[in-house]
Structures are given as structure tokens and as C-alpha cells.
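Note that one protein chain of the assembly has been removed; the remaining protein chains are unaltered in position.
Our next item is subunit A:
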Amino acid sequence: MKTIKTIISIFLISISLTSCSDNDENNEIDPLTELNMLTSLQANTHTLELYSAQSQFTVGYNELFIRIKDASDMYISDATISWNPVMHMTSMMHSCPKSEVSKTDDASVYSGFIIFQMPGNDTEYWDLTINYTVNGESYTVTEQIEVKAPLDGMQRVSVFTGSDNARYILAMMPLEPKVAVNDFSALLYKMESMMVFSPVINQTIALDPRMPSMGNHSSPNNVDLTYNTTEKMYEGKLALTMTGYWKLNLKLLNESGDVLKGEDITETNLSSSLYLEIEF
């Protein structure tokens, strides 16, 4: 009986602790414990911490969380933040698709995403500029960041020129693949200029997943990706019949059904020029 009482009290205490945490202004429980801090930028008496579920800035879609710590180690709420990643190549500079930075449920945590379309290397590098306003005062910081290819080497983003001569960037959203019908979503951007990327809506991304190691086996009941205006991304269904390496062959079609990029998979054409990859 005693043990049961102890268990119940422990249980009640733990419930009260967790339920308090949302409103806990003292940051006793860190809302970002599940995440990895990728970098922290020192500037203007502030420390800007960048967090991600991944362990590195990765080519492809990166959901990032930012916190700003003041000199007294308190996290600042209600700041406004914008950012601009820039790739410094040997002959030119360009940016990449990115979102706005917005506040999360926790007023001291801000989030957004960046889609890096290439990794840095010895001679070419990315830097990230963050402009932020705290209590009406604006600050800026720029620092070099290291963007690496995904740890599993899979292609999560594709940069291509469509038959309309526009340049596109297609990135898949993070996916924990299962042997099942998976919800599959992706973001599509058009490169308006070196620094401006605009989301593309109302197109269709046809999906044909294949296993090259299994004689290009495909799966049934996939659903082509179409634009969801609420979620602001392309959504479809990806059926995976077994674990292993899957090449997601894609075809981008515009509103009138013209193919902008990609080819059908046939006996002779085993892969599309537009594809993404997963392995699990």
C-alpha cells in the first residue's frame, strides 16, 4: 500500500511539474532540450543560439529555432527577426529559399526554415546574416556557417531548370519513412534572381518511387503531390513496400499539365532526371 502511495505521489508531482513548464518564465525546463544547438553567434552583447533537430546545417530543408540571450543570461521575448543565408561561390554569390522567422508558442523561441541547395567546401562557403530588433533597437550579425551534405548521403533537394527555362528548387520535408503509406510533402521554389526565391503554387509533382536494387520495383497507391494552400506546401502519399533504398522519381507538371521536368519510368528509362532519395 505504501508503495502505491509513493507511486501515486510521484506521478502527481511529475504531472504538476510538466504542466507548469509551459508557463515557466525562469526557463528551468529548456523547451529545446530535444534539439541540437548548431551554432551560437556572439554579437552586440547578445548570444544568438540556433537549434535544429538535425546535428548540422544540412543540404535540403532545415527547420531552425533561434533564441536570443542577453548579457544577464535571460532569453529575450518578443524580438523580431529576419535572416538571409548567402553562398559565397568562387565566381558569384547567391541565397536560397527560406521562410520568415516567427515566434513560436514559447515567446522566447523563434523559428523558420532554410533550404540549402548545396554544401559548403574548402573554397566556397555559406554565411548567415540575422537582423533582429529588441525593444525597438535593431541589431545585425553575420557569421559563416558550415553546411554539409546529409549524413546518409541521400538527395533531399533538387535544383533544376524547367522546360520553361525557369530555375527551380524542390526540397522534401523531413520524413521518417515507414513500410506503409507515408504522408509525403515538399516545397517548391522558383529562383527569381540570385537572391530572391519565390514559392511556386498550383503545380503537380508526379511521384514514382523505385528500388533500383530490386529490379526497379515500385509500390502501388502513391498519390502525386499537389499544393495545399493551408499548409503552403505540396502534399502527396508515398507508399513504401519494404525498407531499403528508394529513389523517388518525380515529374513536375504545370497547371496545364505540361511537363517542366522529369521523365516517366519505363523498361528502358530506369530513372527520372528529377528525383529525391530516401533510405531506411
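Quick notes on this structure:
We take it that a residue touches a chain if its C-beta (ideal position, glycine included) is under 8 Å from a C-beta of that chain, and two chains touch if they have at least 3 such contacts; residues count from 1.
Quick note on the criterion: contacts and distances are computed from a predicted model.
Per the UniProt record, the absent chain's protein name among "Iron complex outermembrane recepter protein", "ABC transporter ATP-binding protein", "Stage III sporulation protein AC" or "Phosphopantetheine attachment site" is "Iron complex outermembrane recepter protein".
The missing chain, though absent from the display, is touched by one residue of A:Gly136, A:Pro220 or A:Gly257; that residue is A:Pro220.
Residue A:Thr241 is the one among A:Ser111, A:Asn131, A:Gln155 or A:Thr241 that touches the chain missing from this view.
Even with one chain removed from view, subunit A keeps its contact list with that chain: residues 178-181, 211, 213-221, 239-245, 279-280.
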